[in-house]
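Here the complex is missing a single protein chain, while all its other protein chains stay put.
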Amino acid sequence: MHLRDVISKYGILFALIVLILVAGILSPAFLKIQNIINIFWQISYIGIIAIGMTFIMIGGGIDLSVGSFMALMGALAIQTVNALGDTVGSVILSILITIAVGALLGAGSGFLVAKGRIPPFVVTLGAMAIYRSLVLNFANGGVYMSRSTKYSSIGMMRILELPVPMIVFLIYVIIASIILERTKFGRYVYAIGANETAALYSAINVDKIRIATYVIGGISVSISAILISSMMGSVSSSSTGNGFELDAIAAAVIGGTSLSGGKGKIVGTFLGALVLGVINNMLVMLNVAVYLQGLVKGLIIISAVFLQNVRRSE
Amino acid sequence: MHLRDVISKYGILFALIVLILVAGILSPAFLKIQNIINIFWQISYIGIIAIGMTFIMIGGGIDLSVGSFMALMGALAIQTVNALGDTVGSVILSILITIAVGALLGAGSGFLVAKGRIPPFVVTLGAMAIYRSLVLNFANGGVYMSRSTKYSSIGMMRILELPVPMIVFLIYVIIASIILERTKFGRYVYAIGANETAALYSAINVDKIRIATYVIGGISVSISAILISSMMGSVSSSSTGNGFELDAIAAAVIGGTSLSGGKGKIVGTFLGALVLGVINNMLVMLNVAVYLQGLVKGLIIISAVFLQNVRRSE
Amino acid sequence: RIGVAIPAADHGWTGGMVWWAQYAIKQYAKDSTLEFTLVTAREPSEQVAQVQTLLAKGIDALVINPYESAPLTPICVEAFRKGVYTVIVDRGIESEEYNTYIAGDNYMYGYLAGKYIAEKLKGKGNIVIIEGIPSTINTERVQAFKDALKPYPNIKILAQQPGNWSRETAFQVMQTLLTKFPQIDAVWTGDDDMLQGVILALQQAKRDKNIVLVGGAGQKEILKMIMDGNPLVQIDFTYPPNMISTAINLAVMQLKGQNLNGFYQKGMPRKIILSTETITKENAKDYYFPDSVF
Partner (left out) sequence: MAEMPVLQGKGISMKFGEALVLDSVDVAFHPGKVYGVVGENGAGKSTLMRILSGFLQPISGEIYVDGKQTVLNPYKAKELGIVLVPQELNLVEPLRVYENIFLGDEPTGRFLIDKKKMIQEASEIIKNLDVDIDPMELVERLSTGKKQMVEIMKALSRSVEILIMDEPTASLSEDETQKLFETVKKLKTSGITVIFVSHRLKEIVQIADELVVLRDGKKVYQGALSDFSETQIAEMMVGRKMDEIYPEKVGWEEKNVLEVRDLNSADGKIRDVSFTLKNGEVLGFYGLVGAGRTELMQTIIGVRKLSSGEIFVDGKPAIIRSVKEAMKNGIVYLPEERKLAGLILNFEVFKNTSLMTLDKISKIVTKPKVEVERFEFYRKSFDIRVRGPYQITHTLSGGNQQKLVLSKLVETGAKIFIMDEPTRGVDINSRYQIYKIISELASKKMASFIVVSSDLPEIIGLCNRVIVMRNGTIVGEAVGEEVEETNLIYMALGVSESQEKFKE
């Protein structure tokens, strides 16, 4: 029973360790430092978005738009730098602009959810279509190319051998953890997601907090967009961000965030993203046949989460 | 206030009528009988799946696997007919087999959710990957072709000028409505979705009912799969059903079903599917520029649902 | 009135096709006798619905790139039987009931790439395949590629992984493969978009030397590299998205009763298979359309 408790408390961590061991045994290259760094690098984009998603979901919402939202923000960043010229100042300026616009659009979705009383699924499904449509329209279905080498270098930069996206991601995890678990705002996010009526009766400004979660979502998407678009030096209007919503929600849910709100942890989402990243990496490392990748992935995800529930079935 | 009440009660119907009027005025061809029949025909596949989804969602669950699940069931139906030969008997037999297998797989997902206590999002996300992988694997990424002309004729058949899928859909709407609103089972679905504890206190077998909703989901997917695969005479292992989950959930949510369970109506889902169908049809009829279609679609969906909420903002 | 139905832009090449379709339609903008309806679909049954709607709206010609061959067959046949002039683009249908078929050559697309790599490596080396999203076309190309390698037993395929026609995915897959395999001599990607992701991964790992890279489909940035004599990429094979423009032109000419220049026959040819052309530094500028999106 003691072991069971440990497994269930750190269930996802446990699942992760098992995964890593299996992958390491089957393919020693998996455990190379370089590969571990790569995994963190690869999950950083989805991971950052998933952190924003965690705020939104704990507050009782959902955001389906993140994929196309990211493409839009990436395009915005690239176009702004292109317009402002290849200087450090213009790169910083356009990063700030992109984050501001992301926050604003997030606030827009949040406003429609909170004040318009439209289900978040509908609002963000609509936003998903709208954003993608805008991205496609301005690029005519093509690619936004960065003409600034300064901008493109950010995403590829390394500090102490560690890629910048990874560093940003880890810092973001820490900051988000603190905000969610150590601040008043974070407490309120849990409260409105767990019991909106009680929150209302406790003099919490439910609408404001709800909108704020979407603002955080928008900022997260922008940061991720800046990292990915600078790394790739481009944004494809048709494919960038496709399916990200599912991955981001999956990372949060695997990490224990509940779709109905009030429950979740940033560390959980971090581990959830890591599980997804390890699976994807492992499939390539082990050269799993193309058509069977889905099978393996599906089975691993289901069993990893099942492990967490050992206690509940007591 | 009176008008407001009417609008909010029949909000989605109201939105639908406005849509139809606008489309009809802008493009008279839209109102042709043939086109109206086409719309019903076109929505029937998603519509049937959305009805199953409605049961699952009212019961507090979700099913992301429907798209690849449908591809798998379509492939199964086609392969079974191909194996059994081109006779009426074998067509009927394989339809029955497909429905049975669909029910069984649905029960499987339901079991993992109810007894395994794995969040439905995770179970069905896994199932989605697994089913698609199976479909791809058996067809090597290619297409399942029906060799039976009898089978292929079902989906194209017309009775009294009305296409069979449309008829099946309408009948299914009626049957599902009755099951959901007039039977004990239906009542219990609402109960477990709205308040699981209350259901337990009423000695309702929550797990059994929950599994049953997924069985209905599986049956709905199978019926839709049979109709679509016989209409097209084939199933593409890579693309058939892609994105259906989002459309089916959207139809239900637009029709007033809540993502957190306990609320929803079959008629609502029917109207929700109709709204989606009318929008899609309208975009073609009005020759809306390709890249702006998403914009138009997103705006219409958000505003249509907003209309329903006029009352709440009182 | 002409209806044009193609898959939605969900990666570079399909984006290119949508662009070229719009490009062709724009050419006829001033011609008041022509009216175009362009629709894009994300899934076969959606495309069926769109064609149904086009037929209900009333069209004289249908130019369609079927999302998948078999599923779209019944509706294309229906259009044909209704007397709509039906032009099938790229993916054939499972029936002979259509007017004209124009397509690229998937087999040679994969085969030539394989052959080039084998010769370049002198029949010996380790290669990696990064393919697209699993689909019929993808399978055919990969098969052809492998066929071309058959005579070279010393060429070893280290890994074959999907890159989903996406730069980002291809980048990540290549990143992982580079850590796993210390020696990779050549990479073939299903298209040029993924090739760019691969190049990025190579640069990042500082292994962008002594490696043979081949993509395909003539994406403009890759063509630019070839034109500029970049040593990384020296060759490309066409699979032009502008075949849709050609198809639209064919439909227009048919409706206007024109015939093809240089053809003694009246009417349009029934089957056109565009050959996979080889692009090198010498001829790259002939394929380079800076305005196009692909």
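Annotations
As written, the chain order gives the labels A, B and C, with residue 1 at the start of each chain.
To be clear about the criterion, contacts are C-beta pairs under 8 Å (C-beta built on N, C-alpha and C of every residue); 3 or more make two chains touch, one makes a residue touch a chain.
Quick caveat: nothing in here was measured; it's all calculated off a predicted structure.
For the options B:A191, B:I211, B:I228 or B:A250, the residue in contact with the chain missing from this view is B:A191. In the complete complex, the residue from B:N82, B:N137, B:N205 or B:S303 that touches the missing chain is B:N205. On the side of subunit B, touch with the chain left out of the figure occurs at residues 178, 182-184, 187-188, 190-191, 194-195, 197-205, 262-263, 314. Residues of subunit A in touch with the missing chain: 178, 182-187, 190-191, 194-195, 197-205, 262-263.
Here is the rule we go by: only the chains that are shown with their structure count from here on.
Listing every chain that touches subunit A and subunit B alike gives C. Put simply, the C-alpha centre of subunit B and that of subunit C have 33 angstrom between them.
Counting partner chains per residue, subunit C shows two or more touched chains at residues 18, 22, 134. Chain contacts: subunit B has residues 136, 140-141, 289-291, 293 touching two or more partner chains. Only residues 62, 64, 112, 116-119, 121-123, 125-130, 132-134, 136-137, 140-141, 246, 249-250, 253-254, 258-260, 290-299, 301-302, 305-306, 309, 312-313 of subunit A touch subunit B when the two sit together in their complex.
Those residues of subunit B that touch subunit C in the shared complex are 27, 29, 32, 34-35, 38, 41-42, 45, 136, 140-143, 145, 152, 156, 228, 231-244, 280-281, 283-285, 287, 289-291, 293. By the touch criterion given at the top, residues 18, 22, 36-40, 42-46, 48-50, 52-54, 56-58, 67-74, 94, 133-136, 138-139 of subunit C touch subunit B in their complex.
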